[in-house]
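Please read through the structure below; I'll follow up with questions.
Left out: one protein chain. Kept in place: all the others.
And then subunit A:
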């Protein structure tokens, strides 16, 4: 009798184990109703904002509460994606989650960690055409829209006007060969050979000099139509890596390492561009706020980042990513949460106020053209780029984060001279990305 019970007991134990180890409860198939006007509801909002940026968000949340007095908003800052995911797994998710990690959106949508907003959008007839296509693309995965864009980060070229003027250069580069030429002219070496001023720093992962931000300027794609890696098959990648290597060889790997080590933290007053130690760099529109705060006297300009000489038709475009907002699985007040998400992502005044506070690019066309939008000449560069038909974003994919990591690793090895054959290296990289993709996700 004992032996006949054992398999059944084992099966029950295994079932309990699986049940206990996976979070229960789906996100809900339909749209939860909005709370009645006499129903008092508290909505919790988690974001990774802090200090000045959190204060700007909270001001807009106050505006929402003024419109919906029955919905009280409890805003928690400094909550990164790890904490949000742990809360989802633990069944204590906030009602609304705000994330900076668009490269994880594929995972959020495919796993159901963030709820599908489709039923809400359909019910409330939200006009998604208000949102630029590239921005729409990075907030949905294979037709599942589990997030809405809450302002975008658009990347372009920052250049030091004073250093340009000293060298007699009157306009920013439009092509990458022009950028190379200007970078060499503006670079100043110390007597001991170290770099005093770098025209442009080609080190991968130095500030925002990252593959995602650079790739659109060669029209390099991450994936083939079947979802497998395009790193080996898309010629744009090879051109990009070749261009990077030429610049690294000009500076010298060791000199660059020493220079970047002393360049100051990216999001601090010591940022090398703000200090006049780097003449040109790729960065997002939010840098304008940092310059205003930390280096108000810096004479700088912005422009679309130069494109490959063979793809000059792309000039004016750039890379877009941004902040995303959604309703996590297990949110207790999903109906009220959606009212807040809709307000933050589609209300023109709310978007403009948030944009003015955070210095990010608004994500609807009405907000982009609003007269209330505070956009100086440098910021306008980015609002124009965001309306470009060629604006690019990384594909929504559960495997994007690992693909980016492997590509950055490869770029570092290539620039260090550790890859003998670029074609073979790219083929191995594509295989590595595809092999890792088979481990998880959907």
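The definition used in the following text is that a contact is a pair of C-beta atoms (placed from the backbone, for glycine too) under 8 Å apart; a residue touches a chain by one contact, two chains touch by 3 or more; residues count from 1.
FYI, contacts and distances are computed from a predicted model.
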Hidden subunit of the complex - UniProt protein name among "Circularly permuted type 2 ATP-grasp protein", "TldD/PmbA family protein", "Carbohydrate ABC transporter membrane protein 1, CUT1 family" or "Phenylacetate-CoA ligase": "Carbohydrate ABC transporter membrane protein 1, CUT1 family"
Selected from A:167, A:257 or A:299 as touching the chain missing from the view: A:257
Residue among A:40, A:78, A:171 or A:312 that touches the chain left out of view: A:78
Omitted-chain contact residue, chosen from A:31, A:45, A:96 or A:113: A:113
Absent-chain contact - pick from A:64, A:207, A:290 or A:305: A:207
Residues of subunit A (touch criterion as defined above) contacting the omitted chain: 14, 17-18, 20-23, 48, 50-51, 78, 80-82, 85, 88-89, 100, 104, 107, 110-113, 205-207, 254, 257-267, 329, 398-399, 401-402, 405-406, 409, 412-413, 416, 432, 435-436, 439-442
